[in-house]
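Presenting chain A:
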Amino acid sequence: MTSLLLVAQVTADAAARVGEGRIQGGWGYVAASYAIAYGAMAAYAVSLWLRRPRGGKSEE
Partner candidate 1 sequence: MNDKYRALRNGLAVLGVLTLAVGAYMGLSWAPAEREMGEVYRIIYVHVPAMWMALLAVTLNLVCCISYLFKASWGKDALAEASAEVAVLFGGFGLVLGSIWAKPTWGVWWDWDPRLTSMSVMLVAYLGYLAMRKFVEDPEKRAVWSAVVGIIAYVDIPIVWFSVKWWRTLHQVQSTPKTVDADMTLALRVNAFAFLFLMAFFVWNRYRIARAQRAAEVALPEALPTSAGHTSTGPVPGVLS
Partner candidate 2 sequence: MRRRGLLSTAWVLLRKDLLLEWRTRARLNALLVFALSTLLLFSFAVGPDTRLLERNAGGYLWLALLFASVLSLGESFRVEAENECLDGLRLAPADPRALFLAKAAGNTLLLVGLGTVLFPIMVALYSAKLAMGMGDFLLVLTLGCMSLSAPGTVYSAIANHARARDVLLPLLLFPLVVPALLAATKATSLVLQGDPMNQLGSWLGLLAGFNLMYWGLGFLLFPRVVED
């Protein structure tokens, strides 16, 4: 009897998960992605600033 109940519960759980069908959590991936994107752009901005044209006519 208990085993039957258990089986029923397990299948219900599985069904619920299939119905949900969605990847749980995953905020770590999202955080890493945003950090890499913004970090890359910030680093590039810094590299542009370091390479900026100095002296000569192009500066005021």
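Regarding candidate selection, all candidates are chains of the complex that A comes from, given by their letters.
Everything below uses one rule, namely that a contact is a pair of C-beta atoms (placed from the backbone, for glycine too) under 8 Å apart; a residue touches a chain by one contact, two chains touch by 3 or more; residues count from 1.
These numbers were taken from a predicted model, which means no experiment stands behind them.
Peer 1: Please name the candidate from 1 or 2 that touches chain A in this complex.
Peer 2: 1
Peer 1: Quick one: which bits of chain A touch candidate 1 in the complex? Just the residue numbers, please.
Peer 2: My answer: residues 21-27, 29-30, 32-34, 36-38, 40-41, 44-45, 48, 51-53, 56-60.
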